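Left out: one protein chain. Kept in place: all the others.
By letter and in written order, the chains are A and B; residue numbering begins at 1 in each of them.
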Amino acid sequence: MKQPLLTADHLSVQYPGKNGLLDAITDISLHIRTGETVCLVGESGSGKTIAAKTFMRLIDYERGRIAAGHVQFADQDLVRLTDKELRRLRGRKIAMVFQEPMTAFDPIFTIGSQLIETILRHQRVTRQEAWRRSVDLLRRVGLSEPEARMHQYPGELSGGMLQRAMIAMALSCSPDLLIADEPTTALDMTIQAQILQLLKELQREYGMAMLLITHDLVIAAEAADRIVVMYAGRIAEQAETQDLFREPYHPYTKGLLQSITAPDSMRKSKLYSIEGSIPGLHDMPSGCRFHPRCPHAVERCRSEVPELTGLNGRLVACWRAEELRHSGNVQARPAVIEAEPMTSERKETLIEAVGLSKWYPLKRGTGGKERFIRAVDDVSLAIRAGETFGLVGESGSGKSTLGRVILQLERATKGEVYFRGEPLTQLSGARLRNMRRHMQMVFQDAGSSMNPRWKAGDIIGEPLDVHESLSRKERKARIEELLQIVGLSPDMADRYPHQFSGGQRQRLGIARAIALNPAFLLLDEPVSALDVSVQAQIVNLLLDIQERMGLTYLFIGHGLHVVRHLSDRIGVMYLGQLVEVADSAELFLHPAHHYTRALIASIPHPDPAGRGTARVIEGEVPSPAAPPSGCRFHPRCPAATERCKLEAPELQEIGPGHYAACHFPA
Amino acid sequence: MARAILLRAAASLMVIFGTMALVFVIVYMLPGDPVYQIVDPESVTPDVIENLRRQLGTDKPLAVQFANYMSKLMQGDFGRSILNGDPVLPKIIEHFPATLSLTVCSALFAALIGIWLGVLSAIHRNGLIDIAARTLGLFGISMPTFWTGILLILLFSIRLGWFPAMGSDGWRTLVLPSLALGIVASGFIIRLVRNSMLEVLGEPFILTLRAKGLAERMVMYRHALRNALLPALTMIGVLIGDLMAGSVVIETVFSRQGIGRIVADALTAKDMPVIQGVILFTAVMYVLVNLLVDLSYAIVDPRVRRLKSGGGRL
């Protein structure tokens, strides 16, 4: 076996905190060989990013300190290197790609000058040579018109293009190790797949080692040779990708794997979820850090820290790994989605949108003519009482705007919204405010949707204060009841929002939304901002209260699996228009619009066996200020013809309850 | 781009009109008859007062007064001094060079010291240099300029005799007043540049630069400083206005023959047309400087350039 390129040995890193030093990562051991892709998987606070920064000693700039252990890169001891030696290593031998390409470039220098700067820093070449090489690199990472890109500023490129440029910059000195820190998280779904594909290709081509950091096991399944799972600053488990997915040893890995909403999960079934929330750096549990959330924890787990030990060719840090191996494995799931029987009873329509548009005026440019961003453009849909209508789309699709316009939080430019037949768009003032008690909203970022100066109880009680006149006692009782419904304890009413964890805050948000017993809830990406292990809890809660209260949901999401899992019907949006509506199962089995097909194809499969099945569509999402003519998807569509360029397709029924806006539905 | 410049210039012109109207409001509409500002009603005959009113034009209705006022201003007629009947504008223009040289010198001094210390302060955050620079910044913005001027005179003229305490001829007379004004302004700049640098140093792209293996010097001066200076540039416009206003006071301290001096003399004589003229003049200067700053901003910052030219992505 080859000598590992990078070896970390019992590595611990500390950061100064308010009350002394905090352990950001503890006792991390791992290695990466040349040509190998290792995935570091963990949720927020797991220390995965800090581990990556430590391998480049970038923690020095954040007052982080290696407290114990060694890091060896090739024949160099990274812990002892001087600043000067480190700078020769960074960018040349080890390069890094970051999560948010939009903020990772200096905004006031051109892409070209930032690329050239890197090359000139490490290699003795002329400016012309560096320029030529930069252009080649940009072409290699798939940017069109690379010469023109060289002259552009970061603000002029889209996120996907910037991430490509960032990868080009990282590769500019042919590094031995590429560290990619959540390289796809901030990007749109179809772009994510492109970038992941590109990284895999380049890794093979350059024969380098790659350390891919992600919170998403699905991405790890798609790309990694080996997976290292981190939890709360420690490594929980390490195994070959195939092994890990076939049979995870650590209860945390098991839980993570089970809580993934798979494309073939039983719709509306309860998801497996890991209880509780991720501990903070300042209140780490004793013993095994996972024990408070572990269903298998015993006394020993509470008191003694389990070492990472070898077991059947992998490493696991669990006292009970051996005995648990034989029990409670992930059940094999049915591999095919079955078409579900159509619900025969036609329920009454609760909310209907007819020809709804929301245009935002653009600041007048040099043209002088007033232009608009057509955030929502002529959308009609009907949501039936008791159902969940899912809305998916990438950024700029207008899905969130549509939700807000339906709730009258923003006024429609054109079109009508009816709630139980009553035209909401005609209402205003007190009558509209009165209607609001029937339709409530849950926000993506629950924290920012709450006044930070208010206590949880008052936040939940606010709708009651506005619409109902309860006595002090009744109000208190109702708040406690609501807290209990969403799985919080009544004594939490006196806390401030920032004292809750992310998942708990979302529970609070849900409690506020259901306080008035509404008929309709707008769920605007309610789980997107949450950690994987917490997402499932919220999904379950939403399913639970829907059943209990007979609620109707409009669920906006970008994770297709989650939307599929919750929704009866799904609408797909692209650049402000609804391009396809169908029953949830039908949509996944027979996607008709080519955009829907592309969207579904771009999902990585949560099983390494299905690796490489993800297909990638080309191109970027155009700006909604200047949408393409005809069918807005035509520049990216594999089936586009001359007709699609000229003529905008109408949404028409192509099967029972299945609508698509496409001239040539598949 | 040309269109954007024109639009911006038109906006500036509107602001200047607005300022003229505002000065009119202050001088003619606030309670208090301007005539009584000039003479004591007890000590002169009603004739004299009537005469003065006619001379000032305050006997006519407000609307007429306003129309006259504006039309005269349009023709570059800032009125005549009550004291000696000299036209105001030529007098201001005559005295302006002394003020301009003081403003420019103090701005240069402030920018140099302020940026230098601000950057050092941010780089060595919480270090000795930082503490020293921040202390200096705090004192700078807390001391009255005229007092700083007096202290400088005490030390460098009276005690050491290095620089003259008064006058406006030659560069030596410029040193102390520039210092007095510059210390205040540099206090602001130190604080602004430090904050701005710290903010930029917290941006994610700094991490990218370090991960590329760039030398710290490059990270700090080529990238961080350039980003941090953009807000400072906007401030120069505001600062020039403050410095011009400050020179009114400081020219009194150092007995310089600048426009500040005219104001001081006019104040003792209650010569409102002169005061009004100086205020309008500085306001126009202020607007012009800010127009220049805005335009140069568009050249320096690619983000603004793109927006102004109306192209590019959203």
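Observations on the structure shown:
Rule of thumb we're sticking to: contacts are C-beta pairs under 8 Å (C-beta built on N, C-alpha and C of every residue); 3 or more make two chains touch, one makes a residue touch a chain.
One rule holds in what follows: contacts and distances are computed from a predicted model.
Between the listed names "Sulfurtransferase", "Sarcosine oxidase subunit delta", "Acetyl-coenzyme A carboxylase carboxyl transferase subunit beta" or "Dipeptide ABC transporter, permease protein DppC", the UniProt record for the complex's undisplayed chain reads "Dipeptide ABC transporter, permease protein DppC". Only one of the listed residues, A:425, A:449 or A:552, touches the absent chain: A:449. In the complete complex, the hidden chain is touched by one of A:415, A:497 or A:526, namely A:497. When the whole complex is considered, the residue among B:87, B:167, B:204 or B:241 that touches the unshown chain is B:241. Contact between subunit B and the absent chain runs through residues 14-16, 18-19, 21-23, 26-27, 30-32, 34, 37, 138-139, 141-147, 150-151, 153-154, 158, 185, 188, 191-192, 195-196, 198-199, 202, 231, 234-235, 238-239, 241-242, 244-246, 248-249, 252-253, 263-264, 267-268, 270, 272, 275-276, 278-279, 282-283, 286-287. The set of subunit A residues touching the chain not shown comprises 18, 404, 407, 409, 430, 432-437, 440-441, 443, 445, 447-453, 462-463, 466-467, 496-498, 512.
To be clear about the criterion, only the chains that are shown with their structure count from here on.
Measuring from the averaged C-alpha position of subunit A to that of subunit B gives a distance of 50 Å. Here subunit B touches subunit A in the complex through residues 3-4, 203-205, 207-216, 218, 223, 226-227, 230, 301-303, 306, 309-314, going by the rule given at the top.
Residues 56, 58, 61, 83, 86-92, 95-96, 98, 100, 103-110, 117-118, 121-122, 153, 155-158, 166, 169, 365-367, 373, 623, 625 of subunit A are the ones touching subunit B in the complex.
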